[in-house]
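Okay, handing you the structure first.
The block that comes next holds chain A.
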Amino acid sequence: MGKLTQAMVMGMALVAVAGCSRNRAPAELPPVDESSYNTGTTSTGGVSNAVVPGSQQDFVASISSDTIYFDTDRYNVDDIDRAALASQAQWLARYPNVRITVEGHADERGTRDYNLALGERRANAARNYLASLGVDAARISVVSFGKERPIALGSDEASWAQNRRAVTVTVQ
Partner candidate 1 sequence: MTLDKTEATGLSVAIAAHIILFALLSFQLSHPDPHFDNPPMAVEIIAEAAPVATAPEISDAPPAARLGDPDSDEAEVPPPRPIVEPPKPPKPVMREAVRAPRPSPGAPPQRRVVPTPERTPARQTSAQQRSATRPVRDPRPSGALDGIAAGVARDARPNARSVAPPAAQSAAAIRADIRVSINAEVRGPWNGCRVTGVDVDQLKTTIVFRLTEVGGLERIASVNTSGVNDSNRPQVQRFEECARRAIQLAAPFANLPQENYSYWQTYTLDFEKR
Partner candidate 2 sequence: MTNRTPIAFVIAAVLSVLTTPLAAQIAPVPAPTAAQPVTPTPPPRETVTGDLAQERTSVIITTFATPAVTATPAGTTAVLGRQIAEVIAADLERSGLYAPRGPDGLRAISMGEVTAPAFAGWRGTGAESLVHGFVRADTAGNLTVGCYLYDMALGSELTRNGFVVQPRDWRRAAHRCADAIYSRLSGEAPFFDSRIAYIAETGPKDARIKRLAIMDSDGANHRFITNGQSIALTPRFSPDYSRIVYVSYAGQRVRVYVYDVGSGSQRIIYESSNTTFAPRWSPDGRFILFSMAAAGNTDIYRIPAAGGTPRRLTDGPGIEVGGSYSPDGTRIVFESDRSGAQQIYVMNADGSDQQRISFGGGRYATPEWSPRGDLIAFTRISGNFRIGVMTPSGGSERLLTDSWQDEAPTWAPNGRIIQFFRTTQGRDGRSQIFQVDLTGVNLRRLPTPVDGSDPSWGPVLP
């Protein structure tokens, strides 16, 4: 699946989810900042075909991969990951005002809290490597989704491998 398609699908799914949520909003909504947070792109959502330089679309189109993958219960960055992160760093060097969030994910075979910690580790591994390539660490935030947002839905090795990941998204 192409990265663009992937991002578009994700974006549309989230739009759908957001709409769904709104329908269900009860009266006792806690008075917090409930600003909708989307996993992945929030900007274009696959609506526009025009690629704006410095945008999420531009980012995804310009780099070798926005996602790096990990082995079971591991968070080390291997050679393939380094290449992907290096291409991200190059793009980020062109747009020094763009901030990014690295999302860490785990597969479903860990317990919830542990997977949050594991996702955090993975996101940080990516963040640290980007920082080592000269990206200002202050531009990079991390968030862990643990096992809450799988990208592959199966309960099999192939799906789990896709879900053990860190995804870089631009903050618009």
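A quick word on the picks: all candidates are chains of the complex that A comes from, given by their letters.
Throughout what follows, a residue touches a chain if its C-beta (ideal position, glycine included) is under 8 Å from a C-beta of that chain, and two chains touch if they have at least 3 such contacts; residues count from 1.
Only a predicted model underlies this, so the values are computations on that prediction, with no experimental measurement involved.
Trainee: With reference to the defined contact criterion, which of 1 or 2 touches chain A in this complex?
Mentor: 2
Trainee: Where on chain A does candidate 2 make contact in their complex?
Mentor: Residues in contact with candidate 2: 13-14, 16-18, 20-22, 24-26, 28-37, 73, 75, 101, 108-114, 116-118, 120-121, 123-125, 128, 141-144, 148-151, 153-155.
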